[in-house]
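Below you will find the structure I want to go over with you.
The other protein chains are all here in position, but one chain of the complex has been omitted.
Our next item is chain A:
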Amino acid sequence: MAQCVQSVQELIPDSFVPCVAALCSDEAERLTRLNHLSFAELLKPFSRLTSEVHMRDPNNQLHIIKNLKIAVSNIITQPPQPGAIRKLLNDVVSGSQPAEGLVANVITAGDYDLNISATTPWFESYRETFLQSMPASDHEFLNHYLACMLVASSSEAEPVEQFSKLSHEQHRIQHNSDYSYPKWFIPNTLKYYVLLHDVSAGDEQRAESIYEEMKQKYGTQGCYLLKINSRASNRASDEQIPDPWSQYLQKNSIQNQDSYEDGPCTITSNKNSDSNLLSLDGLDNEVKVDGLPNNFRAHPLQLDQPSDPSNSIDGTDHVKPASSLHETKKGNTGIIHGACLTLTDHDRIRQFIQEFTFRGLLPHIEKTIRQLNDQLMSRKGLSRSLFSATKKWFSGSKVPEKSINELKNTSGLLYPPEAPELQIRKMADLCFLVQHYDLAYSCYHTAKKDFLNDQAMLYAAGALEMAAVSAFLQPGAPRPYPAHYMDTAIQTYRDICKNMVLAERCVLLSAEILKSQSKYSEAAALLIRLTSEDSDLRSALLLEQAAHCFINMKSPMVRKYAFHMILAGHRFSKAGQNVSQLSPDGPLPQLPLPYINSSATRVFFGHDRRPADGEKQAATHVSLDQEYDSESSQQWRELEEQVVAVVNKGIIPSNFHPTQYCLNSYSDNSRFPLAVVEEPITVEVAFRNPLKVPLLLTDLSLLWKFQPKAFSGKDNEEVKELVTSQSAMIGTEVISEFLINCEESKVARLKLFPHHIGELHILGVVYNLGTIQGSMTVDGIGALPGCHTGKYSLSMSVRGRQDLEIQGPRLNNTKEEKTSVKYGPDRRLDPIITEEMPLLEVFFIHFPTGLLCGEIRKAYVEFVNVSKCPLAGLKVVSKRPEFFTFGGNTAVLTPLSPSASENCSAYKTVVTDSTSMCTALVSSASSVDFGIGIESQPEVIPVPLPDSVLKPGASVQLPMWLRGPDEEGVHEINFLFYYESVKKQPKIRHRILRHTAVICTSRSLNVRATVCRSNSLEDEEGRGGNMLVFVDVENTNTSEAGVKEFHIVQISSSSKHWKLQKSVNLSENKDAKLASREKGKFCFKALRCKEKEAATQTSEKYTFADIIFGNEQIISSASPCADFFYRSLSSELKKTQAQLSVYAEKQSTEDAVRLIQKCNEVDLNIIVLWKAYVVEDNKQLILEGQHHVILRTVGKEAFSYPQKQDPPEMELLKFFRSENTTVSSRPSVEQLSNLIKTSLHYPESFNHPFHQKSLCLVPVTLLLSNCSKADVDVIVDLRHKTTSPEALEIHGSFTWLGQTQYKLQLKSQEIHSLQLKACFVHTGVYNLGTPRVFAKLSDQVTVFETSQQNSMPALIIINNV
């Protein structure tokens, strides 16, 4: 139990004091009322005797009574209502405040340092009120009235008459059976006549004479003249007089102040609360009973309106609304008690009590004890043996005389008031009241035996209880405290008599006694045993005391203490008590709950992402909603490195660190992160509630420390340390309510708004920890359906903090670090607030989510500078530059936007007449204009801002063309926008913004193309280079509903050296329509560009040739067509370079092979432009797009999109060196066959009169053209290959005439014609393709044979005419 002001030796005698009734006349009441006091209240502060009192016990021994106190109270004829008592107790507890300057006990137990308040004044008030408000009962006499003061005033007309009236009244109340209440100790109650005299108003002479008369009538011992009101009430404020009433009346007068009709502060404000108020002493019941002047009333605890439902006796603890309590409290403060009393009056009252006790009460008690003793002695002497003998004979029949109201009830039998068994109890009680504990104990002990014999359990329990108490209080402690008496009594009261009030009294006393003997665990057990469901307040208080018992043990039981405090707190809250008294003040405590997973803390710098606004979609950037993905973060890092390298001329500065907007346990937290002033910092704290009870955190915010730095930049010597609440430099967001359900993990996002530069240290979180009221009784989750709806009524909460301490990664670099366990720092929570930086926001307008492969779509990008700093150097970098373009960097090449988009085409078009259909329209463009060129980083694209600077608050909309990736499926395309401040910042050089676009592409066209050498030589301008280009276009779209058909509108070529010349063999399908799964074939003739053209052009100049199938020419050398072409080209180049780089190194020396290969190469690129007719939502849309085919090798088929290859099977890891690493240096046959192009020219059919001339001679021209750039030695061998004997036998062989072998040297690109003669002897069809051509590079030794095997047979028909 907690420490108390009173020791138990003081407490118990004070709890059981002689009770005296007071019966006043109206006039007397009026006199005391001038002081705002009733007569009983007037006496209250003086009811303790200041001197010792002596009396004689029955054995004539002198007995000294110390510190005797008497209780005077007005007569109330109704027993107190249990509900009213409960309410009173409730108010007493809630009205009791922790003592000022409370000394907190610091108890160290195990690892805990507890800071608890050692006292519980609310409990003491409760106990005092509880003991005082015990209703008098029949089985004990301790609080029965021993005497009655009859009070009249000297100002009355007939004072003596009044006294006899009062006397009659008293007699009537005591002896009339109408009144079962109050209880009187013995039939002839001591009557004490008091004459009140108002000094300031009354006639002193008259008073004295009346007093003389009284003395005559009642004897000097039985009356008293009390002079009061020496001071006129209107002079109240002259003199400061102590108000001894305040401490006694404060708590009780809460309820009755409104009843003073003449009081200055009558409360009328709240009718409801008025009706709830108790009239403690019934002063407002101005009902005259039986025409008597005196207003004896109902019990002080009687309610004004017992029918009021809110305080009906339904066994629940009633809580008066706190507001009404406060009002009454306020009202109370204005009242000064005893305003008409001087200090002399105080002394007079004190004197009066002394006199009454000495002359009236004690002699009366002494006499009564003696009488009772005599009675008992005589009875004992007479029947001690007989008594028990008869009892045995008539066992069971010896039942006390039955009276009318005697009932056999659960507590055993009831005795009539005058039963002899009760006389001994009476005597015991009297002895107890006058502190004669020896005698009291023996009497109680005897009574106990009698009652037990009679099975009168209630009486027995009462006797046991008091016997135990008297035994404890006996001076010199002759016997140990019989705790088992108490236990029996408690059990009997509780279980047999079902009287919780008595059981509670018993427990309170016993616990207090046990506590004084340091038997804390027994006390705790007692207290806990009495907690029950019927009264939350009682249970709460007892549990709290039990908790204090645990902590006060020799080895403090901290956890038991905590547990019982929690239980108590819960009960308090159920009882509607304000339990803030449980929470200690002082520095914020470290709270253990909920758990915080510190390492999971994430920090985000920047504003939250704006939600999509119609067609306007903000860049995804970085947010806390994104999961960490090491792959993508690596990708972003690479992108940033790339752009930084470009900005710094190819070198990444040594102090470069990738920008981190979101810090988590994976990010590099070894450096202090940089935050920008005026941009919020969001900290995500991961909470976990391990309990099965939901936790409610309120007013949750971050706790931080800030060291501001002057803007001027000069060294700020004095570093101010500021803590959270008091700063305008950092704004702190507060989450008003944050609920964590039982066993739930949840994150809270808390924001800080830095308004000043400096160093910020986020220390932890601060919050009120509490639970939800009522949720304890019902099942956790089920009871909380309205979790999100807000307002939870807080039962109780503790304000405290929890620090965020994040351990860095374990170090493992040096030997020392490896051998010991060392951790690096984690500076996630220590950002440096830097000066303002520009802040870019990017919005995408009309950005599609689905595209056909190769489709071109125009969208707009809006760049907004939302900061106060101008922004420059805006660039965008992406791993997929072929996906988008901002257009060329010259205005001519870029279609005007956005008006150009009105004709629904993303392309720049020119209307042409249909005559030019078959021939190509030629234009040229340099790749440098499209950002592709010598720069090695095509991924970094500068954004063409109008002035290359974006002013604060300015926004720019730029067109952006997108081309659906060639691969079908979902594509995530990362854009990284890079920008800088115009003013160079030392700490942050640049900033970035991220965007991830998700595009879903569906199949459209598949284009395959081959190029082969044309055998025709007639076109002289195509010297050494005529090509045929075959383009197959297949509609691979599979969606039935969507795309109706594709129209190929144009096919363009783009090359440095080649151009399409015209369409060959154009089929009847003039529109070039392709329905689903249809395939179209196109054939074109390509020429080498004129050498002189090529010579003047830079190497990066490409020639574009457009062949149009419609009536509109799309200028393929302009944006966006050329952009995408260049982009796809460069990405293609990159791919092949990466593939070939391995070979290139090795083979660079093999010039021969290279040269041979080279003549096989061609750099012709085909662009297929198409339109797709799409039906969507019953609307026809025309989509446009383009596909690219890059042709490199003659005769090799190329695709717009490389065909899916089966993923290579997993290869076994080889641990030996591969044997065949040496790649054959021989070029392939195919390559060689292209070194020298041969063609035979001859008449297709030749008529020859064989009957005239048996030998037919046909001239044949063999054209040899050198395709390579080097000189080639050629050997032509006309002899038949005689590989197989059958070949000879073939009928119809022919012979070449003349020279059978020629040796020639062909210069680069030279064409040489060789005149041959074939000789036939028969008619028939012959294959002339027999000459074997061997070629070798002139400066090489090796001879390679070029074979014509692959070429088509050269057939000749020889007819006979």
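The rule is short, and it goes like this: a contact is a pair of C-beta atoms (placed from the backbone, for glycine too) under 8 Å apart; a residue touches a chain by one contact, two chains touch by 3 or more; residues count from 1.
Here is the rule we go by: contacts and distances are computed from a predicted model.
One subunit of the complex is not drawn; among "Peptidase S26 domain-containing protein", "Trafficking protein particle complex subunit 2B", "AP-1 complex subunit gamma" or "Dynactin subunit 6", its UniProt record names it "Trafficking protein particle complex subunit 2B". The residue from A:L691, A:I735 or A:V1064 that touches the chain not shown here is A:L691. From the set A:H54, A:H484, A:K498 or A:R559, the residue in touch with the chain omitted from the display is A:R559, counting the whole complex.
For the options A:V17, A:C742, A:C1012 or A:V1321, the residue in contact with the chain missing from this view is A:C742. What chain A contributes to its contact with the hidden chain is residues 110-112, 550, 555, 557-560, 562-564, 566, 595, 690-693, 742, 776-780, 782.
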